[in-house]
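The complex appears here without one of its protein chains, the remainder shown in place.
Think of it as A and B in the order they're written, each chain with its own count starting at 1.
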Amino acid sequence: MNSIVPWLILLAPLLSAVVITLFTRRWKQLSSAISIAAVLVSFVCSCLVFARETTAANQFTWINIGGTLNVPLALTLDHLSRMMAVLVSGIGALIHIYSLGYMRDDEGKSRYFAALSLFMFAMLGIVLANNFVMLFMFWELVGFTSYVLIGHWFYRNAAADAAKKAFITTRIGDFGFMIGILTIWMATGSVIFSEIAPRISTLTSHSTFLTAAALLIFCGAVGKSAQFPLHVWLPDAMEGPTPISALIHAATMVAAGVYMLVRVAFIVQASQTALLVVAWVGTITAAMAGLIATQQDDIKRILAYSTISQLGYMMMAVGLASNDAAMFHLFTHAFFKALLFLGGGSVIVALHHEQNIWKMGGLSRKLPITFATFAVGALALIGCPPFSGFFSKDAILALAYKHNPAIFAIALFTAFLTAFYVVRMLVIVFVGKPRSEIAREGRESPPVMTVPLIVLALLATLGGFAFFARNFLPLPIEKEVASFVPVFAILALIFGAALAIALYRNRASDPIDVELLRHKFYFDELYSWLIRWTQELLARISAFVDRWIIDAAAVGGSSRGTWGIGALLRLIQVGNLQAYVFLFGLGVVAIIYFAVFR
Amino acid sequence: MSPFLFWPFALLTLIFGAAVVINRNPVASALSLVVSFLGLSALFMSLDAFFVGIIQVLVYAGAVMVLFLFIIMLLNLRAEVGRRINWLASAGGIAVAIALLVQIFLVIDRFQPAAKAFPLLSRSPIDDVRNIGALLFSNYNLPFQIVGVLVLVATIGVVLLSKRELR
Partner (left out) sequence: MITLGDYLIVSGILFSIGFAGVMLRRNLIVILMSLELMLNAANLSLVAFSRFRVDPSGLPNYNAQVFVFFVITVAAAEVAVGLAILVALFRARETTDVKDISRLKF
């Protein structure tokens, strides 16, 4: 009995997805009920597994080819997985409930909940997988459900395009990931995490190989966690419904990249070069996203870029070889980012799906609960004590200060930027006078939406404190915590916030206009130019091959060649009797020659 | 046999044989062929093949060549008017003929028995009609009958082929 419970965590949402898709599409209320029930089952089972500290579950053999490839269907239930299972199913449950309110009038509610259940299944699969192949399978499935959910309102071109962009961009990363998995398998002969770990240490002499394998696997994380240069899909993914943005693109799926790197830390940490690359990619991503966020006008886009930036922090921590710091920040980020997105969703619904912050204003009075919880989330995000973000971000900053001053400097600057754009958003949306008719008429959202907000706000407050977090994960302990690191962090925070308030109080429009940032460093333009150029080149080459090599040479050549030879051979049989006799005589002479004289 | 008999008749045969091929006028060709056959008959006689020699004159010179001449007269064939000679084709043809000839010479050269003279006969070959007849009607009876039928069929065929319209 004990070993079925872990499997229930996975199977409940899967069952829900199957049932909704096959049977209950027509009855929307029933579908949503099934989905919520399933995720609650998952959550309860996760808590059970966490509390009992189960470490093993039933194992099934899936592929077993001699000794060369063994892929079981098995769950890994160490501390990390158990914590992640609780986190994912918990936040998932909150968002399922919130979705009841947000998607109340939506036509496609059944398929929304079916996709959401499938996503839960896949995400929990990633967290619980015990080997690379299973992980990759769920990884791809998560990408697929993300595509379905981003494109939930598929009749809108922007949504359909965004879904495609997300899928294709992450696919590029997944390609590197797959090659990395194959490389590791080739080197160690196994795909199971627990078997690979000891074997990696025997390969320490082949440092280039290990670096290559680690970097290839990192590619998957770059795609899934929207790091530079594959970050372009996340802002566009905001075309999906806001609960999806909260769940998938803030709290869970994008964190899968970080989780994966922590899970296979023994590979990444085997190479110093790889670690350095990971750290710098994270740092650059964090700073770049922070810069872009300062100039965005769509509330969800600001939050999207802030997600990218915080993921950059987590990657930074992974690259600085502290899994604990990375997971701690992932943990706290899940809470406050989900909170911010759901709060943003509440605002959007209250304003009839208006997302431009310059059309908002003064909503603190109209939507008090939303404002309060949103403020809590915002303060956690900028790292203001005593909220959770302060502790986790501070851990990373201390880490950076200890190992790499350059990264520390950039991280500190990013903290300043974070404070700036978050307070900018807060001020423009909630403070001051309403800037449009819609803003004036905003009303608070129903309890089905505000209760999850309150729960998340509580978690965002408590999550950083040791007494709470200690139960969930090992806390990063810095042996010598340089005391001025938190001071610098708080200074950066205050400076950024003050600047934002000074610049954006009582404004009707944005006083600063930096083209480069507003256009997101022109990444989209660059990529589309690149794709067009490549495609054009390939098209030209194909045209050439098709026209000259296939048509002219092969087809034309063989047809004309045959015709030519035929024309030659034809001359043997022209109906000239004496020619026949001549050939006949020639044959006789030849035969006599070969018969008699040879 | 005496060389004085052999060589003249052999030359006769060969020269008039060549004349058949070279002559423009078909009548002249036919008549040269007749002479050639006569020479050939003499050669047969010199080989003690009296029956075959007579048959050669009777059938070939007497019947077949007459038939040829009839047809030539019937169709009123004139001498060929010279057309453009395809020198390449002619050269090729002559080359093949000469190659064949050379090969025949070489084969005969290798053939040991060819250098031997003819063995003498202990009996007289004068009665060869009886001997050939006996052989024909005993060992080769069936082919003989079949050839009879063949000639009949040929006759019928010729009659059919000569009709103006086939009914």
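Methods note: a residue touches a chain if its C-beta (ideal position, glycine included) is under 8 Å from a C-beta of that chain, and two chains touch if they have at least 3 such contacts.
These numbers come from a predicted model, not from an experiment.
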{"item": "Those residues of chain B which, in the complete complex, touch the missing chain", "value": "1, 3, 6, 10, 13-14, 17-18, 20-21, 23, 26, 29-30, 33, 36-37, 40, 43-44, 47-49, 51-52, 55-56, 59-60, 63-64, 67-68, 71-72, 74-75, 77, 80, 83, 90, 93-94, 96-98, 100-101, 104-105, 108, 111, 113-123, 125, 128, 131-132, 135-136, 139-140, 143, 147, 150-151, 154-155, 157-158, 161-162, 164"}
{"item": "Residues belonging to chain A that touch the chain removed from view", "value": "570-571, 573-578, 581-582, 585"}
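Following the convention adopted for this analysis, only the chains that are shown with their structure count from here on.
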{"item": "Centre-to-centre distance between chain B and chain A (centres being mean Cα positions), rounded to whole Å", "value": "103"}
{"item": "Complex contacts: residues of chain B adjacent to chain A", "value": "89, 92-93, 96-97, 99-100, 103, 106-107, 110"}
{"item": "Residues of chain A touching chain B in the complex", "value": "578-579, 582, 585-586, 588-589, 592-593, 596-597"}
